[in-house]
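The complex appears here without one of its protein chains, the remainder shown in place.
And then chain A:
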Amino acid sequence: MPRTIAVDCPGCPPIRALTFDTLGLIKVVEARRVDGNQGNVSSPKVVERWGEPNLSNCILAASIDDRRIDPLLALARKSGLIEVINPLNGDIRVSAKSDVGSDDDSVVGIHLFRRERSESSSSRSRTLLTTTTKGAATLRSLELADSSAHSSISDSLKTWRVCSSGDVSCSAVDGSECYALYGGKGVEVNVWDLEKCDKIWTAKSPPKDSLGIFTPTWFTSATFLCKDDSRKIVAGTNNHQVRLYDIASQRRPVISFDFREASIKAVTADLDGNTVYFGTGSGDLASADMRTGQIGYNLSYERKLLGCFIGKCSGSIRSIVRHPELPIIASCGPVILGLDSYLRLWNTKTRQLLSEVFLKQHLNVVLVDSNFEDEGRTPYAVTEAPSNEEHEVIQNLDGEVEDGHVLPVKRKNASKDNNQNKLKPKKKNKKRVQAEGDGRCSPFFSCSTAY
């Protein structure tokens, strides 16, 4: 029976998101306030579309540096092309063919450094880190000039191999941009020091379970748990497990728990340093507290109100992004049709679906432009940069007071608290698990010995 009652979504606060799909299109989705009205916000719409639809243009990875002045966006295409564009108007700043364009070797991760690295002399040069399926990680330097003809991407600053065998499928760079982690099919999670370019840590696969069954390593997604701490790593496996690794304590996962029955396809950490959001291949999205490893899809737990995000999501989730200030996550169900190829926005606190946008193609990546603040002004994309500078500076100051100084301190405190609090809930958990006698949760036991 078809649905005859419309499920209405409350609008979402002003937000600007960029989505990247398999046909190589970049779509800009914006939600704006209506006439400066405080509460009433229009539903998000596709504002712009950049690029020509072509299968070889498929965008595999993207990374944004959303500083207020001169923001940049780096993306890797299937054809081996690496492009750096301006996220405000879509102008291509630099475009270069990378040497990894072969058929079975494609880019899986790209990261555009926010911080200028020490080697780069002028302020206009940036650094890019790309990783391919076969495990070739490359640091490239990026020279930016006013016109695209003069700027260039150097071939490679440094290159190293992450793994000798297996396929890398996920990579991430921590908040301080000193460390990078990699994981994949047959590749244990490993952490690299980007300054010295050497491996500083490798995970160890969990032991065989009580039946003597060993599940082969297959990481599908991974991220650092909090921005300031590069020691905690959250990873999702193909075997529908979410694991927390702590470099400081041990090589085996500290916490690991199962979530439903489809492989975990995307993991994103919250700003508070203990919550993670993860999405599965069959369109389930949930959040969990990594201090306890508790998914609150059973809401009777009173300790932490966490749980699944209920919405009409019916396709695999490929990318989740947390908005840096607003309590919003954007997830994009990738794949198609009818019910998917939607961009969806959720409220993180109430776990309510705020709104959704149909984007017609299989989506690969979503990014949020955190500088977008629409208060009855014309959007960034239309206005020229110089005329807006004053506004921007003022906002810049405000923004720094807000999130540049105050928040990180808070976060640090929170993370310290976490560490202290950590032992208690876990012990409880351990007891529970032992009572159940669940063989798959064996990492709990191993972690308890380490503590």
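Definition applied: contacts are C-beta pairs under 8 Å (C-beta built on N, C-alpha and C of every residue); 3 or more make two chains touch, one makes a residue touch a chain; residues count from 1.
We adopt the following convention: contacts and distances are computed from a predicted model.
Just go with whichever of "Large ribosomal subunit protein mL37", "Brix domain-containing protein", "N-terminal E2 ubiquitin-conjugating enzyme" or "Guanine nucleotide exchange protein smcr8a" UniProt uses as the name of the absent chain.
Cross-referencing UniProt, the chain left out corresponds to "Brix domain-containing protein".
Of the listed residues A:G80, A:G109, A:G135 or A:G281, which contacts the missing chain in the full complex?
Within the whole complex, the residue contacting the unshown chain is A:G281.
Name, in rising order, the residues on chain A that touch the hidden chain in the full complex.
Given the touch definition above, chain A has residues 1-7, 22-23, 25, 53-55, 218, 220, 238-239, 262-263, 265, 281-283, 310, 312, 314-316, 318, 334-341, 358, 360-362 touching the missing chain.
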